[in-house]
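Shown here: the complex without one of its protein chains, the others still in place.
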Amino acid sequence: MKQVQKVAHLIRDDNEALDVAARLAELFAQEASARDRDRVLPVAEIQAYSASGLLGAIVPKRFGGAAISNVTLSRVTATISEADSSIGQIPQPHYCLVDAVRIVGTPIQQETFFADALAGKLFGNAVSEVGKDYETSTTTLKGSVLNGRKFYSTGSLFADWVPIAAKDDHGKAVMVYVPAEAIGLSVLDDWTGMGQRTTASGSVVAENVEVQDWQVLARHRLFDEPTIHGPFAQLLHTAIDLGIARAAMSDLRDWVQKRARPWKDSGVNQASSDPLTTTSIGRMVMQLHAAEGMLDRAGGYVDEASANPSDVTVGEASVAVAEAKVLATELALAASSMLFELAGTQSSLEEHNLARHWRNARTHTLHDPVRWKPHVVGSFWLNNALPPRHGSV
Amino acid sequence: MKQVQKVAHLIRDDNEALDVAARLAELFAQEASARDRDRVLPVAEIQAYSASGLLGAIVPKRFGGAAISNVTLSRVTATISEADSSIGQIPQPHYCLVDAVRIVGTPIQQETFFADALAGKLFGNAVSEVGKDYETSTTTLKGSVLNGRKFYSTGSLFADWVPIAAKDDHGKAVMVYVPAEAIGLSVLDDWTGMGQRTTASGSVVAENVEVQDWQVLARHRLFDEPTIHGPFAQLLHTAIDLGIARAAMSDLRDWVQKRARPWKDSGVNQASSDPLTTTSIGRMVMQLHAAEGMLDRAGGYVDEASANPSDVTVGEASVAVAEAKVLATELALAASSMLFELAGTQSSLEEHNLARHWRNARTHTLHDPVRWKPHVVGSFWLNNALPPRHGSV
Amino acid sequence: MSKSENDAFWLDKAKAVGADLMRLDARRHHEQAPPTAELDLLKSAGLMSLAIGRENGGAGISWRTVNEIVREITAADGSVGVLLGYHVISVVHLRREDPTRRQALEREITSNQFFLAGVANPRDDDIQVEPLGGGYIFNGRKSFCTGAAFADRLTIYGRMAETGQAALAYIPANRAGITYHHDWDNLGLCRTESGSFSVENVRVQADELTIEADDERTASIRALRTPVNHNIFTNCYLGFALGAFRAARKYVGEKGQGWQKLQPAAEDPLIVTQFGDIWVELQAGIALAERAALKVGVLLEGYPNFDEKQRGDAAIDVATAKIHASRAAISISSKIFEPMGARSTHNRNAFDRFWRDSRTHTLHDPLIYKVFEVGDFALNQRYPEVGPYS
Partner (left out) sequence: MSKSENDAFWLDKAKAVGADLMRLDARRHHEQAPPTAELDLLKSAGLMSLAIGRENGGAGISWRTVNEIVREITAADGSVGVLLGYHVISVVHLRREDPTRRQALEREITSNQFFLAGVANPRDDDIQVEPLGGGYIFNGRKSFCTGAAFADRLTIYGRMAETGQAALAYIPANRAGITYHHDWDNLGLCRTESGSFSVENVRVQADELTIEADDERTASIRALRTPVNHNIFTNCYLGFALGAFRAARKYVGEKGQGWQKLQPAAEDPLIVTQFGDIWVELQAGIALAERAALKVGVLLEGYPNFDEKQRGDAAIDVATAKIHASRAAISISSKIFEPMGARSTHNRNAFDRFWRDSRTHTLHDPLIYKVFEVGDFALNQRYPEVGPYS
């Protein structure tokens, strides 16, 4: 079994998690723009995140964790994402795959992985394959040997554990938790998306990686049975979008207060007093507060489904998360574009790098298509139809 | 002093208020469409409302009331308004002018009016004048004699007390609580708005009405000092809009499930399975849940400002209510119009009277102009500017 | 694009009729009484022969100006504009007749200023036609018969009981056996009497009937239907929006209230920008509708010879304009209240008529499937198939 070497602070409860996130956010915000511009990976920042104990804060209490609620975890994610949305996204797979251990992990998996999470170890992920879906995936676990090639593997470059989705000898979906230093495992720094540039979402290649039985998690059970795995993942994505929206609006406030020039016909001597400007801003502020409320509401449903999983509670959680996701998506896109309109011509200078909010929003909100989410919401409200169970709702 | 003759049930707490409202709503919904169509005033319904004890539920505990929260009162109002938005609006001035007694009433006013509210007596209102504003108002209290003409006096036709806004001998704004049977007071059934048709929002005429000192409330203090009078009134208006939106969506659900025909090109055999329909509905459901969250949020701010009134808490409450109002307004208008698009051609037959939701929404949302609300919200967020203090925010 | 003198002359004439219509009491819009006085105004201005060529005594104006006139009349009076629109549609579809008969009918319309109503709801199919003697006999019932109750001539669409062929009768509206049920009771277009009627053993002479053959002319007439009809509908929707806009402009100028101490209302910056947004939405609709009318005009000039590309391009332009106009009409007719304020809801103003009319007619066929149709062209470069709604 792997030796635990890292040491992290132990977070005791939800309030502490929020405080820690706020402190980290202050730190992460400072160089976020520069990291994005120069595509510098946030190495020290992820170390700080790891040391803060946030990676272990969802571990169940009987394993020594704080078992913070999903409402809290989504707020933590939004706070971090406001400071640097790439850093907000890096631990998203971590939380999903640590929570998966809670749901379907074996006793030995729970003991090992929870201890590692509490120690500040990061779990990455390797699921997507170019041009393939779940059924056509070519990543296989034959006996004890794993082979495959994944891309968009957010966080894996920093990870201590790289959970890799594969099919086993029986054709069942499994998740193989591979240590980063395993022989045959390569993690490539080849992510070149136009936004979320420093998420280290590169490729993962497994060539004849030797695996032991205890490393194999019964992934199929996460979807065969009603579990929060899908809505949980989407909840955190929603929080990231909300964080991006907040970041854009925070820059908007700074610019309008300090830099924007009043328009010659406005009859006011400060851009921030122009009612046509404040009206546009006010509309976005309402959307922001609505989206925040919807994120909390969705977190509450996920908490309920986590405590009492059933077809109905999990379905309701998926629907509530889908609702929040659509609002957060639209707000993030609108705020990051409107920012320029109110901040004025100078805001388009590359030196200010304000476009990163739009690039981040546009890239991250495509993670799964929003276009079918209103259908899922409408079908549930109208026909009581439960949504399909997979990672995208 | 006036004799209390009515007897009403005594509501004990917030939960009971919500239960009572739900029961009343079921009753009120049955003939709502017919009352609107034939412009039949809801006489029996207002009697039932009065007997239920809801009129006294906001009375402070030391006067024997349940002092239900503003969150609860706004939910009660939304529930009643969903059933019949005219009935939802009729007691809106009642709550405002009973709460005004709590804020600036004299001991004798508090004792008398709270007892009456608990007994199920209804307070109307008479504030607006045609083509006049606060400064040009011609309603005067000279010595003990009141004269003036008001319109849009919602609820006064049913009222036991008609509070009338006037200027006293010193030019100060006062509210004179006149008994409905007072000599010289006429309440006219002349309201002909295109929506909210059965709110009995007619004219009130006072001709040499004799008044005693104790009936005169120091209205100016409601705005000179920081009080929740403005945001409280707007909170209830918001709840009415939300109720209208819910009513429209409830009819939408019925129609799409039971009556709408699938479109020939849809490839489905039930309109309710058409993804283009469910997608449109889903978008509105999200807005509904967001608006509900925003109403609760606003109610929370009003509760806080009510407990700890100050420039800041009252300003924050005004802003939060303005945010909720804009979302509820837009949803009520969108839902009541989209209803037809998804329900199909038959829905436009007058016999179904589905247009009442749009007429109600369009009429009620004009009560105070929404167009400056985003400015109020934006100015506060951007410049920390507190909103002006009056009944419209 | 500049207009010919003749087109300008007719447009001015129509605007004068519109001004006369506006002078009538707004409250009549909610009444169910037939718009006899209004139709008389149109007839005495000669508007029944708008879509007829000069050679047959008609206005001889471009299809684009015909549409503009429908829009103007609709802006003045929604029900009357829609009636004129349907009349124009009936006139255009007389192209189904052979040239000699078409000429005779057009001259008859011109000289008598006949008002036509057509009865052909493609989703119903419930009038049976049987031969009797040298003529035919019609039996059945129809709904949504806009204007039929006060038309001079009716086009009735039926189906031959034996062969299943479509058969169109063009007959006087007072022919024995026709009963109007006066059951139109919808939220908008109150005075169009778009209710149902029934025909009981109605006799139609052989020379009053056209049986659709499987020939080029029938195919061309079918291909014309949606572009022509929806182009007119689009201009009705824009007429509702234009009427709403003008009513709001007038009201705000005369009675509007600015926020707080901002006076006059017309200088409240948020009222001004609300009007700016309404203007952009309205003008985009008009620009699209005019562009579509030019393309439909090409089809009408070419009839019966136009190709699939011409028809497809026209159909897409018409559908694009109809989508925008539907949304604009519903949105503008509701938005106007916001700058006007609470007092504008008094029933004496009847300002809800624009929304009621828009909301009623835009239900003709589902908007989202028009978006789908246009999207299928935009993405897959497929023209819509010729059908009753496409």
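Read from first to last, the chains carry the letters A, B and C; within each, the first residue is number 1.
Keep this in mind: a contact is a pair of C-beta atoms (placed from the backbone, for glycine too) under 8 Å apart; a residue touches a chain by one contact, two chains touch by 3 or more.
All of these numbers come straight from a predicted model, not from anything done at the bench.
*Asks:* Where the complex has a chain not shown, which of A:246, A:325 or A:359 is the residue touching it?
*Replies:* A:359
*Asks:* Where the complex has a chain not shown, which of A:194, A:268 or A:312 is the residue touching it?
*Replies:* A:194
*Asks:* Out of C:58, C:118, C:269 or C:312, which is the one that touches the chain we can't see?
*Replies:* Touching the chain that is not displayed is residue C:269.
*Asks:* Which one touches the absent chain: A:28, A:49 or A:340?
*Replies:* A:340
*Asks:* Provide the residue numbers of chain B that touch the chain removed from this figure.
*Replies:* Touch set of chain B with respect to the missing chain: 275-276, 279.
*Asks:* Where does chain C touch the missing chain, residue by residue?
*Replies:* Chain C touches the missing chain through residues 1, 245, 249, 252-253, 266, 269, 271-280, 283-285, 287-288, 290-291, 294, 317, 320, 323-324, 368, 370-380.
*Asks:* Please identify, in ascending order, the residues of chain A that touch the omitted chain?
*Replies:* 130, 152, 192-195, 263, 265-266, 276-277, 280, 333, 337, 340-341, 344-345, 347-351, 354-355, 358-359, 362-363, 366-372, 375, 388
Everything that follows uses one rule, which is that only the chains that are shown with their structure count from here on.
*Asks:* Measuring from the mean C-alpha position of chain A to the mean C-alpha position of chain C, what distance in angstrom results?
*Replies:* Chain centroid spacing, chain A to chain C, equals 53 Å.
*Asks:* Measuring centre to centre with CA averages, how many angstrom lie between chain B and chain C?
*Replies:* Measuring from centre to centre gives 41 Å for this pair.
*Asks:* Chain C: which residues touch two or more other chains?
*Replies:* Chain C, residues with two or more chain partners: 270.
*Asks:* List, in ascending order, every residue of chain B touching at least 2 other chains.
*Replies:* As it turns out, chain B has residues touching two or more other chains at 277, 280, 371-372, 375.
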